[in-house]
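Take a look at the following structure, please.
All protein chains but one are shown in place.
Naming follows writing order (A, B, C, D and E), and every chain is counted from residue 1.
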Amino acid sequence: MKIAIYPGTFDPITNGHLDILERALTLFDQVLIVIARNASKDPLFSETERLDLISASVKNHKNVRVDSFEGLLVDFAQKKKATAVVRGLRAISDFEYELQMALMNRKLDDTVETVFLMPNEKYTYLNSSIVREIARLGGNVSDFVPPVVRIALERKYKAK
Amino acid sequence: MKIAIYPGTFDPITNGHLDILERALTLFDQVLIVIARNASKDPLFSETERLDLISASVKNHKNVRVDSFEGLLVDFAQKKKATAVVRGLRAISDFEYELQMALMNRKLDDTVETVFLMPNEKYTYLNSSIVREIARLGGNVSDFVPPVVRIALERKYKAK
Amino acid sequence: MKIAIYPGTFDPITNGHLDILERALTLFDQVLIVIARNASKDPLFSETERLDLISASVKNHKNVRVDSFEGLLVDFAQKKKATAVVRGLRAISDFEYELQMALMNRKLDDTVETVFLMPNEKYTYLNSSIVREIARLGGNVSDFVPPVVRIALERKYKAK
Amino acid sequence: MKIAIYPGTFDPITNGHLDILERALTLFDQVLIVIARNASKDPLFSETERLDLISASVKNHKNVRVDSFEGLLVDFAQKKKATAVVRGLRAISDFEYELQMALMNRKLDDTVETVFLMPNEKYTYLNSSIVREIARLGGNVSDFVPPVVRIALERKYKAK
Amino acid sequence: MKIAIYPGTFDPITNGHLDILERALTLFDQVLIVIARNASKDPLFSETERLDLISASVKNHKNVRVDSFEGLLVDFAQKKKATAVVRGLRAISDFEYELQMALMNRKLDDTVETVFLMPNEKYTYLNSSIVREIARLGGNVSDFVPPVVRIALERKYKAK
Partner (left out) sequence: MKIAIYPGTFDPITNGHLDILERALTLFDQVLIVIARNASKDPLFSETERLDLISASVKNHKNVRVDSFEGLLVDFAQKKKATAVVRGLRAISDFEYELQMALMNRKLDDTVETVFLMPNEKYTYLNSSIVREIARLGGNVSDFVPPVVRIALERKYKAK
């Protein structure tokens, strides 16, 4: 069984992440979508909230597991018997950072391959931080995130 | 009357900003140069100081108004009956961020077009943060900012 | 009256070009879409064919004129009393070439401003050469070009 | 069985191509390395020569097939029941071209996913055209291509 | 005597820095490797620790001096009679930032030339922050830094 890991901060998960996830599911038998703990120093959503939002967003997808990890990605991948790490490729700055991380992971463990997938072009410029910014300013994010995330963003910023 | 908005942090306004403003004035009947409140979490100059520096720097330009706004740029643009948002294009990293913002604004309101203008090449690598850095280290910023901004920078860093 | 020039090779015109044209029409009173003669050494469509395809594609747009020119763009712009040159911004490589051309035109005549507009993201990766390539290989280009261009491409490649 | 296609011009195949091929083999059950006919207008090696050089270079790899195709890649992929197209990611210019091709292929057929893999960093700046150039100038290409290709390059340029 | 300055934060010095240093030594009679004080607001290693790690790492290199400075780089260069500033070129984002700094330094003092050198490709994606990140997560950094730095990183993170 071919297992892939899709790691990220997911603060929060967006339609762009879900697009990549669905593409990964056509290539692998199982995809583990995992939150890298401590990667973001001051997230908007707690780890538990982010795990809940991911779980709610992928509940209709078979062959998806949701998890979080601490430490090196390659160690987690090995423990989970994953042969690939999935990453979405968007803009140039992404590209460089992604290649840097992939290369570093490869130096630490050459048995896990990083696989880059291209999201639908309508998600090319979408990321979690711009979604948070629009929600913070009271804009409508329903084109960018699943309904459950939109509601969570509204609550979060109303509470502030 | 064709109205354009030139939004930014302007912490502080530089000669590069003024170069773009003058180009925008050849295309539009009126340009509103506006500070996006809260965009910078810890600015060197307060909103009032920045508005004063902009006003002093553009006082000889007709058809320019100075303002600030909170919330979504597209809502502000609509309120001001602006048909365009003006942005300067400099380096690659700029380019990506600018396209991302333009696309997000378009998704929120497709009636306001973002117009990218190219500054004089001598301002290609100029931005507010490098001006602050040079001023902080005691360097001469008179090539980069209007005299009123140079004086304000000197006072600010002497006071620190 | 604010007149803008939208120059290109248009071999052939695509939906991406039409998207930029429509955006330009919200900013300017008249847009001249013009073919730069000799820019492409060995075009698929002759100048007359390209002019016809453009004219057929923009026939429902008011305030659009179609033309061709030889020589320097800035001289043509001056003759036509245009205050702006419109260019679409797509990928990074575009961006550099466009900035280079804009800067060179500015050095030759600083009264014509180049205005960069961003196409709908679904046209981000579209250009005439990839459309020709897909048509040459027998693929369906109806998502990428107006019907009149699709038919012309089919005829052209059948004839070959 | 998960089948991937690795298309290219391979004029000639380099160690960078072989590196990507080996990575693809850890992800897919079978990889078809295929020459896109007519993609290069004036190749150094004929299609037959290139197929021979590829076959000789991959003869120790199981689960690899060598082929060539004409027409659209997506049609060929469908015929071969491939679910993925494999591409190597090197420099920025590559990145843009690759994304453009991937997006166009996706528009023509959304059931074949393009998978980008990163070569070993020692191949980051390697491509077939620079290998041909070094060989043409009499340089030593043994670090860049398999022995069989090195010999073929030497013969080709001696004959010229 | 041709003197060059190699400035940076060096938090900590990596094998990539040492690679650039060695290349600079083939071009200049003396290279001053210098820490820009205050450049990093919250460094992992104190200035004294970083100076010690650099000194230990370059102890076998002749013609190298280690120092730190405050204020403008161009003023320091002039005081040290340096004719060049050495910088390593890695990824695109580096490239832009480096050009921006070089241009700003040139505007402040046109007698000091910035010289860009390319590291060995195995260090293309290496930088101090990714080394700190790997060490923090308990990964093995012995391929990326000199032994003395590896030990210092281990101590630092064990203490935390």
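Here is the rule we use: contacts are C-beta pairs under 8 Å (C-beta built on N, C-alpha and C of every residue); 3 or more make two chains touch, one makes a residue touch a chain.
These figures come from a predicted structure and were not determined experimentally.
*Asks:* Out of all the chains shown, which come into contact with the hidden one?
*Replies:* Among the chains that are shown, those touched by the missing chain are B, C, D, E.
*Asks:* With the missing chain put back, one of E:2, E:61, E:81 or E:155 would touch it. Which one?
*Replies:* Among E:2, E:61, E:81 or E:155, only E:2 touches the chain that is not shown.
*Asks:* Please identify which residue in E:52, E:75, E:113 or E:133 touches the non-displayed chain.
*Replies:* Going through E:52, E:75, E:113 or E:133 one by one, E:113 is the residue touching the chain not shown.
*Asks:* Pick out the residues on subunit D that sit against the missing chain.
*Replies:* Output for subunit D: 91-93, 124-125, 127, 130, 134, 137-140, 143-144.
*Asks:* For subunit E, which residues touch the unseen chain?
*Replies:* Residue positions of subunit E that touch the missing chain: 2, 23, 26-27, 83-84, 89, 92, 95, 99, 102-103, 106, 113-118, 121.
*Asks:* Just the residue numbers, please: which parts of subunit C touch the chain that's not shown?
*Replies:* With respect to the unshown chain, the touching residues of subunit C are 70-72, 74, 92-93, 96, 99-101, 103-104, 107-108.
Convention: only the chains that are shown with their structure count from here on.
*Asks:* So if I look at the partners of subunit A and the partners of subunit E, which chains show up in both lists?
*Replies:* B, D
*Asks:* Compute per-chain Cα centres, compare each with the mean of all protein Cα atoms, and return the closest chain.
*Replies:* A
*Asks:* Measuring from the mean C-alpha position of subunit B to the mean C-alpha position of subunit D, what distance in angstrom results?
*Replies:* 47
*Asks:* Using CA atom averages as chain centres, what separation in Å is found between subunit C and subunit D?
*Replies:* Between these chains, centre-to-centre, one finds 34 Å.
*Asks:* Please output the residue numbers of subunit D that touch at least 2 other chains, ranges allowed.
*Replies:* 92, 99, 103, 121
*Asks:* Name the touching chain pairs, please: which are they?
*Replies:* Those chain pairs satisfying the definition are A-B, A-C, A-D, A-E, B-C, B-E, C-D, D-E.
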